[in-house]
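Report on the following structure.
Excluded from the complex is one protein chain; the other protein chains are retained at their positions.
Now for subunit A:
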Amino acid sequence: MKSAYSPIFRLIAGRLALGILSLVIVSLVIFLAVSMLPGDFATATLGRSATPETVAAFRERLGLDLPWYLRYFAWLGHAIAGDFGQSFSGRPVGQIIGPRLLNTLYLAALTALVAVPLAVGLGIVAALYRNRLPDRMLSAASLASISVPDFFFAYVLMLLLAINLGLFPTLASIRPSMGWDDKLYRMALPVLTLTLVILAHMMRNTRAAIISIMSRPFIEMAKLKGESPFSIVVHHALPNAIGPIASVVAINLAYLVAGVVVIEVVFVYPGIGQTMVDAVRNRDIPVIQACALIFSVTYILLNMIADIVSIVSNPRLLHAR
């Protein structure tokens, strides 16, 4: 039996290896790009009046005088072990990023919980009523939402739901000490905004993936077997559309982790995006690198999972001839 499954193990192992390779390349790019940022932490911290000797001594203390490749390997080695080093401000990077990252993941998970089922569900509805009223309405709405920038949504929702109706607080400044219900209540607006932002993309892709399957002969056959339109879409088309749907979901989930800076700023949400912006402002290179690395890991990991899901959802690959 093992030999029958080995092709799929090879495929998955291949994907994993590719994922790791991309991570190494990306980490190198991040490291070099950040090194090339204009400005210098030492001069920025010590001020213009510092003597060259003081600057040199400070650089030596932080290890900034070593060749770039030595610094790269040292950084990568520690990062793999979970140690992102000291931030230039003196605190360990892990301590700065850790709680913020958790907040971001929390927001992302909540949004995903709402948005993914909703998007797939609406995509199915749109496919089911293709070119009829529900589909046209969904398609118009999703076009509109794709064309509107995310911060605009944030402010409109804030105005309508928080200020005019007073349903939710305008700011989502959560603290670790709050209970989960209080957190949920404060996070409602950012979750809603992010849902609106990513919903359209996932919904349209779900619809397209299902519709492309709907023209296949086995769908006609299902119809001639007496299957209802709903059963045709859900039981016959959807299982064949898992791969493309998984990949669009992965892209959007990655965006939830790495691309929500604007929303975090608008709602004053203490997430990792804000942390990175602050770090860039302060030229705090270890923090920037750590954030960028986390973002890349998220993208690569999620896409790898999507790839594996689409391999596993394809019986042609899962069950050898």
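Criterion: a contact is a pair of C-beta atoms (placed from the backbone, for glycine too) under 8 Å apart; a residue touches a chain by one contact, two chains touch by 3 or more; residues count from 1.
Heads up, the rule we're going with is that contacts and distances are computed from a predicted model.
You can't see one chain of this complex, but its UniProt record names it "ABC transporter ATP-binding protein", from the set "Glycine cleavage system H protein", "ABC transporter ATP-binding protein", "Multicopper oxidase mco" or "Xanthine dehydrogenase". Check A:R61, A:R91, A:R136 or A:R216 against the missing chain and you find that the one touching it is A:R216.
In the complete complex, the residue from A:M36, A:L133, A:L165 or A:L224 that touches the missing chain is A:L224.
Although one chain is hidden here, its contacts on subunit A can still be listed: residues 216-218, 220-228, 231, 236, 239-240, 313-316, 319, 321.
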